[in-house]
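A single structure is presented below for examination.
Of the protein chains in this complex, all but one are displayed in their positions.
Up next is chain A:
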Amino acid sequence: MAEAFTFDLVSPERRLAQLEVSEVQIPGADGDMTAMPDHAPTITTLRPGLLRAVHSGGTEEYIVSGGFAEIGSVGVTVLAEQALPRREMSQEIYDGMVAEARRAHEKAREFHNEPGPVDDAAKLLSDMVAIGGHIGLTPSQ
């Protein structure tokens, strides 16, 4: 059993988790990363994805979207704009999230002159769809 550190997952509305964990897999904006004890202090933004926290009693999984993670000397704090435990995820919630990302994408496409927002929205959309692949849900059309 590896050395443990604290992992906090907070959303604006509630604190979802406060655990002693041995590793946390974070869906960072530039790629996934796994934080283990004595990780270099890092701050990264999140992309929509699956966050895994491994502790002595098993693995907790959360769907997170938006926000950032702070890996510090004492532990990992994830501040996610949207976060919910994987077991609370349902087809309806997932559809809602995908639909929202799709709307944002459509809206961004209306402004043709700036590629930045469109790319961001497209990435958000594909990330959202990718979550489904991880947890066995497909967006219903």
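Heads up, the rule we're going with is that a residue touches a chain if its C-beta (ideal position, glycine included) is under 8 Å from a C-beta of that chain, and two chains touch if they have at least 3 such contacts; residues count from 1.
In this section, contacts and distances are computed from a predicted model.
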Undisplayed chain, where the name is taken from the UniProt record, one of "Sulfate transport system permease protein CysW", "ATP-binding protein", "Alpha-D-ribose 1-methylphosphonate 5-phosphate C-P lyase" or "ATP synthase gamma chain": "ATP synthase gamma chain"
Touching residue (missing chain; options A:P41, A:G57 or A:G136): A:P41
Interface residues of chain A (partner: the chain not displayed): 8, 10-15, 28-30, 33, 40-45, 66-68, 70, 72-73, 77, 79, 81
